[in-house]
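Presented below is the structure to which this report refers.
Only one protein chain is missing; all other protein chains are in place.
On to subunit A.
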């Protein structure tokens, strides 16, 4: 049954490359909930925890963890309201569907909030491949703005090239630059816009490796650093430095399973502290980094 879970998850990610991995995880977990034969909330929780473990084994990114935690929280909140298990399960399934529908609208909400911040003639710097940033830039093009974009190549998987291709399709002038050229290009740029894989409690973000460097350069040259992220990426971590980010997020799932000595491996993500971020655009509104922890507290306490 858990093996089917892995298959369904992989299939979801394959068939719909545009969907965020957290949403795919939540969809899979909802399907798992529908098929669950248990009779108690405790049983449900433990089987869900096992399911989330397996999903992290497929895709070890922060987003899957945040999606899973959100789903667990959703279960706990609903179970507090209804004591009868079968009624509770019906309500959960209904609310789960509504949640998935709302979440699919979140990228458009963010694009609507963010595109007024892109002025005519702006030069934007972005990092690696982010579907949310792509949506924001699409919205800016639709509102007839002219701007140009610099994308970092983003080694080791050259995700920046993928981003550049997608932007060229929208007729946006794009230049791909080396990761090392960020300091050089920063003086030409008007604003920096990046996505996030996870937003942590302090208001900082976890994103593809290289983001921290860009944020530091932007701060040094007084350029605004904007982050776009959906609210389901908020996660209950509080790293104080790079070492505090758990190893299970830094490396791909296969590497964690096969390799014992991680000091030779290159990490895939880094942590950017909230003092370097100007504003976060989420489907809950435009937030300053200090507002993020408020949102998390409202949910989890």
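Keep this in mind: contacts are C-beta pairs under 8 Å (C-beta built on N, C-alpha and C of every residue); 3 or more make two chains touch, one makes a residue touch a chain; residues count from 1.
Rule of thumb we're sticking to: contacts and distances are computed from a predicted model.
Missing chain, UniProt protein name: "Translation initiation factor eIF2B subunit beta", from among "RCC1 domain-containing protein 1 isoform X3", "Large ribosomal subunit protein uL29m", "Translation initiation factor eIF2B subunit beta" or "ER membrane protein complex subunit 3". Only one residue from A:74, A:150 or A:251 touches the chain missing from this view: A:74. Residue-wise, the contact with the chain that is not shown comes from A:287, picked out of A:245, A:269 or A:287. For subunit A, the residues touching the absent chain in the complete assembly are 70, 73-74, 77-78, 94-95, 98-99, 102-103, 116-120, 231-232, 234, 278-279, 283-288, 290-291, 294-296, 298-299.
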